[in-house]
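Sharing a structure here in structure tokens format.
A protein chain is absent from this complex, but the other protein chains hold their places.
Chain naming follows the written order as A and B, and within any one chain the residues start at number 1.
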Amino acid sequence: MSRTVLRVTDLVKHFPMRKGPLRRTVGVLKAVDGVSLELRAGETLGVVGESGCGKSTLARMLTAHERPTSGEVDLLGRPLHKLRGAELRRARRRVQLIFQDPSGSLNPRMTVAASVREPFDVNPDLAPRGERDRRVRELLELVGLGPGHAGRYPHQLSGGQRQRVGIARALALRPEVLVCDEPVSALDVSVQAQIVNLLERLRAELGLAYVFIAHDLGVVSHLADRVAVMYLGRVVETGPQERVYGHAAHPYTQALHAAAPLPDPALRGDREAPLEGEPPSPLDPPGGCSFHPRCPLARDTCATVPPPQVEVAPGHQVSCHLAG
Amino acid sequence: MPESPVLTVSDLHVRLGSTHVVNGAGFSLAAGRTLALLGESGSGKSVTARTIMGLIRPPHGRVTAGTVLLHGQDLLAMPEERRRALRSTTISMVFQDALSALNPVLSVGYQIAELFRAHRGMSRAEARRAAVDVLGQVRIPAAARRAGDYPHQFSGGMRQRVGIALAIALRPDVIIADEPTTALDVTVQAQILRLLGDIQREHGTALLLITHDMGVVADMADRVAVMYAGRVVEQATAAEVFARPRHPYSEALLGAIPRPHLRGRELAVISGAPPDLSVPDEGCRFRTRCRYRIEDCERNPPEHDLGGGRSTACHEWEKVGSA
């Protein structure tokens, strides 16, 4: 088994909700509530979940954009959650975040070349001054952009091209891990395929490891080696792609699969009834198993006792009273 | 076609500013059936929907040619007064963002009741009862109590149910749903799609479903009209399109979706970019990205009728999809 590049243990992020002129704390939003994951070199870990499940907050903690309330982020043997200042800046080069909204992640007043050059300008040791323009050209070429794009501004590019610029900027630092937070959700299907292919090619060429976060089960299934399913700030099921897709053990994972519309009219009709209700607010999550109010199989214990994590197959863990 | 169409759009041309957003779009929708208008951003699908609803008006946009026949009457040639009377009663719309279609300072029950009072001349009390009834039909729990709530008090999925309630309140013959589930989570999307399907069956409404999601098309549609660069490039039943597309664009779109058997392989991509619709072009708009391109593509292909209501706008349609 290859080495572990990123390991998070019992990661928690609580946002205090404040109100009124005195900014009193009126509640706690439990965005991420105890997540442990592991990413090995060259691997793609898919993270799926619906809005509000905490997957974006997780992405921000993995890349040191957000500091965890508690828990550990271990990046290549260094405790990312503890580092500060220059040490943090050095360490976080190894892990970069790809954003969802490719138009929001580029400064509208900077050309493509200036955006991709920025990592070199703020980290002078990456490349000597005279080399930088050449490196920028190489990076743009690597993500499939020509020299003609270098002088353009973000609003003169298509969504797919902007996402390529964001990827080029992240690659400038020679990271080992890319955390992609819904990188193709804002793109059209045909463009989405281009970016998915690009990410696959980069992984092979540069030996990158990905944490690929998405709500689209199809894209995750295409890219991921292992998949983690999140619900209300917790990972409810994790395992190899073929296990989580072929032998989903958690009722929520099963419901997600049933709900995803498949591009095949022949499969219409033999679909299960959709899950009732909507995900509850992370401000006031249900007790016991947080999925129990929507769970078709819930029993009395589910409402009171948090489910244990059960290993149903090698590397396939499920947090459910009914599993195993 | 066996069924008589309730809505027929033919040769529709719409300009927004100097951009020809819709260039000869045409399709027809049979009573009680679902037609999916499938396309990517910029294909003109939403503008087509808004034109049918009469929401594209100068100075923002102009219909330069074409007809929209609803029960045989041309909506575009009709005086605004008569058109307004048809809206809600005969044809109505569900928006992607239900919040934008609702007035934030009026309770949802009041807004639905207003429809009954304006179009059916009901009294306040009658209209309110009717509104609660409609909210029940879209499966909003405790409808009588929730009718007094304001739009922002509803969750995303519940809001979209309210949007659907507004659209079906007066039992229209045609509902246009513009990306009704795009903003929703997968599990909620499934609920809303099921609801739309149920209502359509119960009421016998025809549904024009605007979407970019091929999964949604496969799930819901009887027929599909694929739009590219403001034109319908292929029309067929959903099963036919998925089994054997007859236009290079439909074929490419289907190839771009990740599917289990494609794992570990490259997805098919459509090279190049969509055309600039502000520049006039005599040829097929897809030719620069098309792998079947021949010399004839310099002139815009006519619509080939393949029988059984199936058509494609491609010179080389016989070769497409045979691989």
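Going forward, a contact is a pair of C-beta atoms (placed from the backbone, for glycine too) under 8 Å apart; a residue touches a chain by one contact, two chains touch by 3 or more.
Basically, contacts and distances are computed from a predicted model.
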Absent chain [UniProt protein name; select from "Sulfate adenylyltransferase subunit 2", "Integral membrane protein", "Domain related to MnhB subunit of Na+/H+ antiporter" or "Peptide ABC transporter permease"]: "Peptide ABC transporter permease"
Chains still shown that are in contact with the chain withheld from the display: A
Touch with the omitted chain, as defined above, among A:5, A:32, A:106 or A:262: A:106
Residue among A:80, A:97 or A:320 touching the omitted chain: A:97
Contact residue for the chain not shown (choose from A:13, A:55, A:149 or A:169): A:169
Interface residues of chain A (partner: the chain not displayed): 23, 63-65, 89, 92-93, 96-97, 99, 101, 104-110, 118-119, 122-123, 153, 155, 166, 169-170, 172-173
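Everything below uses one rule, namely that only the chains that are shown with their structure count from here on.
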Residues of chain A defined as touching chain B within the complex: 50-51, 158, 188-190, 192-194, 196-197, 200, 215, 217-219, 221-222, 241, 245, 255-256, 258-268, 271, 273-276, 278-279
Footprint of chain A on chain B - complex, ascending: 40-41, 155-158, 185-191, 193-194, 212-219, 221, 238-239, 242, 252-260, 262-263, 266-270, 273
